[in-house]
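To start, I am sharing the structure in question, which I have written as structure tokens.
A single protein chain has been removed from this complex, and every other one stays in its place.
In order of appearance the chains are A and B, and numbering begins at 1 in each one.
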Amino acid sequence: MRGYIAFIRGAMLVGVVYRLGFLFTILGNIVYIIIAYFLWRSIYSGSDSINGLTFDQALLYVALGSTMFILLKTYTDWGMAGEIRDGTISIYLTKPIDYQLYNFFTTIGFASTSLVTVTLPTVLMLLFVFRIHIAFGVGYLFFPVSLLIAFIIGFNFDYAVGLMAFYTESIWGISITKEIFISVLSGALLPLQFFPAAIQQILMWLPFQAIYYTPLMMVTKPDQEVGVFLQMLAVQIAWAVVTYFLSRMLYNQAIKVLRVAGG
Amino acid sequence: MLSIGEYIRLYFLIETQYIKAQMQYRADFLISSIGMFFSSLATLSIFVVLFQSIPNLAGWSLMEMVFIYAFYMIAISPMQILFDNIWWIRYKVQSGDFLRYYFRPLNMMFYFMSERFDIKGLTQLAAGIILLAYSSVKLGLEWSPWKLAALVIAVFSASLVLISIAVMAGSSAFWLVNSYPVLALAWKIREFAPYPMSIFDGIFRFAFTFILPIGFIAFYPAQFFLRPEEITPVIYLTPVIGVALFALTYRVWTLGVNSYTGTGS
Partner (left out) sequence: MTLIHLKDLAKHFKILNRHEGLKGAVRDLFSGDYRTVKAVDGISFDIEPGEIVGYIGPNGAGKSTTIKMMTGILKPSGGVIQVNGLSPYDNRIHQAMIMGVVFGQRTQLWWDLPVIESFKILKEIYKVDQRMFDDHLGMFNELVGLKALFTQQVRTLSLGQRMLCDITASFLHNPQVVFLDEPTIGLDISIKAKIRSLILELNRTRNTTIILTTHDLGDVEALCRRIIIIDKGKILYDGDIKKVNALFGAYRTLKLQIKDYSDATLAALQERLTGRFGAAHGITVAQTEEYWTDVTIDQARTPLADVLGFIMSNFPVADVRIVEISMENVVRKVYDGALQ
């Protein structure tokens, strides 16, 4: 276990070096939030509530959603693709470490740095510069845990995409498709309440909403019964477990195809 | 030294060879095109869903939004397809590999950009054209030869705006060590483009019209075709803005190229 902690530290140190990069990431997110602000203000002109959400709730949802998107962005798929392509993956496969865990702890390290250098300033900006109104409630207590589990599910997806590199030279198309599917179907870009009822039903049964919709709703509508949140959390955990096992199975298949760069 | 015609022929020669070589990787080509296809439509699908709950956006109907978005997709395609190499400029400048572009009797921007041709961008272009045709039919727009000519000019000018912004941002690699975020940010700003200017406050509208002319990438040109009665004379400046901005960008690029010394001694 100590070995894995070392990976976190290592990744955190690397992350600190990219100070300017973090600044621009924040700025890029601000761009998105500004667009979202104007867009949603226009959507809500003339209505107080649409699909059960007020303007403040919708804006908070979308702004926090994009901030989460940055936090949850792992470069696991690209890192793995690179390691598989140039053969350095064999270094990890011959050591007594679990490849998936190694990737996970490395990426958690980066995310921890990102949390402090990007997420925190952005949230502060949302609260004090954009004056986004938030209502407090029980949901906030569940949010951190929900966020962590969302991260795990997202990671499992990225890991699975990375495994595709065993089968194909370039994974750009697969990675982008995964990203699009998750952004759209998870409610990251648009709260699921806005989707037609029939589609909403389907989406609630998919793992994607467990990554964005669930945690975001805890903050958007924090004033619900504890039981409701526990249930949401339980569904999330279930998906985390399912995606974990699926990714493990995928790994066992993929490893058989191992063709490392030689010559 | 080559004439314009010879440059075009040369470009054609280089890119057909490049595409031939890329086509070898059929799986990658297919998967990338599919990815690009989904990527193009993601925002649009969000809009379609959104319009189930609202009648219009600042007075613009869904079909009009689709038209604007389609124009946007077409306008950003030349940048994506032809100037893709700008994403690699930082790497080449810092490794010294950039020196190779000085040794041929070619315009350096031409030589540099001709090295990559982003085939999957064609998917986005095709999707954009189809959507533009579809939405014009749905909106009952009529396309006389004049209007079509205006469309071509509009697309050309609009694409120059994005090309200029991106290439200028990328040229910062000649002076900044960590220039990638500048390019990434410039690229992100294009996301303001497919929205009606009326949803933005005065300050932003001013900025997007006169400072960083994002409005000219999609909205203003599209407005010319959708609601000609609402346009302000500034729209006729679109070609001027596109060309002037590109001239500025070329100047910045040239400054960078002239000041580059490579690595080592």
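Here is the rule we go by: contacts are C-beta pairs under 8 Å (C-beta built on N, C-alpha and C of every residue); 3 or more make two chains touch, one makes a residue touch a chain.
No experiment lies behind these values; they were computed from the predicted model shown.
Within the full complex, the chain left out of the display contacts the shown chains B. When you scan B:Gln17, B:Gln52 or B:Gln94 for touch with the missing chain, the hit is B:Gln17. For chain B, the residues touching the chain absent from view are 1-2, 6, 9-10, 13-14, 17-18, 21-22, 97, 99-100, 102-107, 115, 258, 260-262, 264-265.
The rule is simple: only the chains that are shown with their structure count from here on.
Chain B has its Cα centroid 29 Å from the Cα centroid of chain A. Contact residues of chain A toward chain B in the complex are 18, 20-21, 23-25, 27-28, 31-32, 34-35, 38-39, 41-43, 45, 47, 50-51, 168-170, 172-177, 180-181, 183-184, 189-190, 194-196. Listing the residues of chain B that touch chain A in their complex gives 25, 27-28, 30-36, 38-39, 42-43, 45-46, 49-50, 52-54, 57-58, 120, 178, 180-182, 184-185, 188-189, 191-192, 195, 199-201, 204.
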